[in-house]
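For reference, the structure is listed below as structure tokens.
For this depiction, one protein chain was excluded, whereas all remaining protein chains were kept in their positions.
Here the chain labels run A and B in written order, and each chain numbers its own residues starting at 1.
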Amino acid sequence: MSVKDYIRERFFPHMWCPGCGHGVVLNAMIRAVESLGMSKNEIVMVSGIGCSARISGYVDFHSMHTIHGRALAFATGIKMSRPELNVIVPMGDGDALAIGGNHFLHAARRNIEMTAIVMNNRIYGMTGGQFSPLSGYAAAASTAPYGNIDHGFDIAKLSEAAGATFVARTTTYHVHELSRLIRDAILHEGFSVLEVLTQCPTYFGRYNRAGDAPEMMETYKNRTVAVGSEKKNQDPDLIERGVFVKKELPEYCREYEKVIEKNQQKQT
Amino acid sequence: MQGKVKFIQGNEVCVEAALYAGLEFFAGYPITPSTEIAEAMSARLPQIGGRFLQMEDEISSICAIIGASLTGRKAMTATSGPGFSLMQEALGYAVMTEIPCVIVDVQRGGPSTGLPTHVGQGDVNQARYGTHGDHAIVALTASNHQDMFAITVEAFNIAETFRTPVILLFDEVTGHMREKVVIPEKGEISLVERLRTSVESGVDYHPYLPREDGRLPMSDFGGVHRYNVTGLYHDMWGFPSDDPKIVYGLIRHLMDKIQNYTGNMTFFRQDHIEDAHTVLVSYGAAARSARHLVENRRKRGERLGLLELQTLWPFPGDVVRKVCKNADYIVVVELNTGQVIREVKLAVDRPERVYLANRIDGQLISPTDIQNILRLLHGKGV
Partner (left out) sequence: MEKCRLVFSGSGGQGIITAAILLAEAAVLHEGLNAVQSQSYGAQARGGAARSDVIIWDKPVYYPKVVQPNVLVCLTQTAYNKYHPTIRPGGLLITDTALVKVDKSAEARLAQLAFQDQVKQEMGNTRGLNICVLGAVAALTQIVSTPSLESAVAGRFDERFREANLKALHMGIALGSQRSSASV
């Protein structure tokens, strides 16, 4: 199949701003799915609210566009009900870690098999550029006109601490790596988190004088390094890319299947 | 009625009835006085190959059941007032996306944390108006275990027939009380199964195109038809739209599919209405006290009657108007500052006949409490 077979062409052009990184994530995701040879019928995409959440409408999978922050909770119901489905949950940074932070932690803790893709543009784009829990200290935003005093999360560390069994990070500049990591995340048998640094030139870039989209991607190229690289020791502000966690632990749905196997028939 | 006799709590009756109705999926979060429902579900569901999830809060609980229902399983959650408040946004999502599910609210005293271990009926209006935006909703209740069983099964039937969330408004008294219940044999109460589309794989399926009778055949998520589901206004494919024609058509459909079928989902009991000069209108735990009084006073020849409502929303105004037609006094008995009474006043002719008999202190109103109010009303003094 070609890339076009995975999208709902009649709903294009998409609604994202020129230069937005989300389209790159969409592209890489489709390539990952294509390379896995998965049937469109076995993929469910559940999203919340925000620019990132609109990705679910453009793909020709089973797609559920839910409410702000709760995508993982809906996805948990779907996955527990039909464990044979592959569940992918694209979220924005605010969607996943502000309003949806608690669901994020608990989905990771349960180690339920699904792929959480956090499209981190460090801003609330849909509502016009307010700071998010990933904007970081001193960032400018429409609700931080004097500079942000909130500190940001480290999504990778947070995910690991919460119990995610696959944790990785990359950027929209590193498109091949992005596609490969999405593929690895989908294949992982457990809760997998992939953080994708994705540019929002319209708000984050403009407010923070980070330049236009190519300049922001240039920054991803220059200010990130492969995990374990020596460069990080010399320049601790560099952001690491790659796989941080990959381990095998009992998966939630399979554990529940065991509960059913043991207790079925024992009707009172 | 044939079947197995049990002596169990109302909350357990609700569990047995849900399983009878074909429930396969439950997600919930512990909260008094509904917790026994989650506990019983955690034990019973794996036994039948169903699934129980204890979620991190009530928000995720309702989200999980909506997700599970979309894949084709009958699903339910249970909570009490504070948790029901948290569920309101997702409840609206279920209304908008037309995903069947059942939400049990075992009411306690509110507002806020209120009275966790004491009874109240203060969530009647929340059930109707809790989620934002115009919408229609179904809320049912019952006062005894046998009715609780039947009404819980009915909740699933309505949810499936009309593709809507249905709220079961029980309360601390009926939820925790134990009394006899006969679990009906299979087939004794008819069940509505989900209407699934007959559109074959490869043929264009329109998930949000109602049939002529207003019903929307579903395709299990993860099955042969891939479609979009969204809480935004959407077209027949489920794709977002703000086209005024589409927006108007959808909101009209969401309202009409419930309001035009009020008669199909109206459940009530009436006792001694024919010659009653005073009709008590009540529901849930309060109706037990009202019935106690009516039965006792009838023996002494007093012309008291009872209308026990089991459907609270859509409000069965026609039934209330007819039943109360000849009464001199209409006394609404409820455990709040007056929620159903407003609907009763709107429904009846000469609303000046309508009075409230209530308690709002966490205690079940007693037959004596009601009797004292009636004596005052009838000009007899206490």
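By definition in this document, a contact is a pair of C-beta atoms (placed from the backbone, for glycine too) under 8 Å apart; a residue touches a chain by one contact, two chains touch by 3 or more.
The structure displayed is predicted, hence computed values, not measured ones.
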{"item": "Touch partners, limited to displayed chains, of the chain removed from view", "value": "B"}
{"item": "Contact partner of the left-out chain, one of B:Glu39, B:Asp57, B:Glu179 or B:Asp235", "value": "B:Glu179"}
{"item": "Subunit B, residues in touch with the chain not shown (by the definition above)", "value": "5, 7, 116-118, 173, 176-180, 288-289, 291-292, 295, 364, 366-368"}
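Rule of thumb we're sticking to: only the chains that are shown with their structure count from here on.
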{"item": "Contact footprint of subunit B on subunit A as seen in their complex", "value": "8, 11, 40-42, 44, 46, 56-57, 60-67, 70, 72-78, 80-82, 84-85, 102-103, 105-106, 256, 259-260, 262-268"}
{"item": "In the complex, subunit B residues that touch subunit A", "value": "24-25, 27, 44, 46-49, 51, 53, 55-57, 59-61, 63-73, 75, 89-90, 93, 221-224, 226-232, 239-240"}
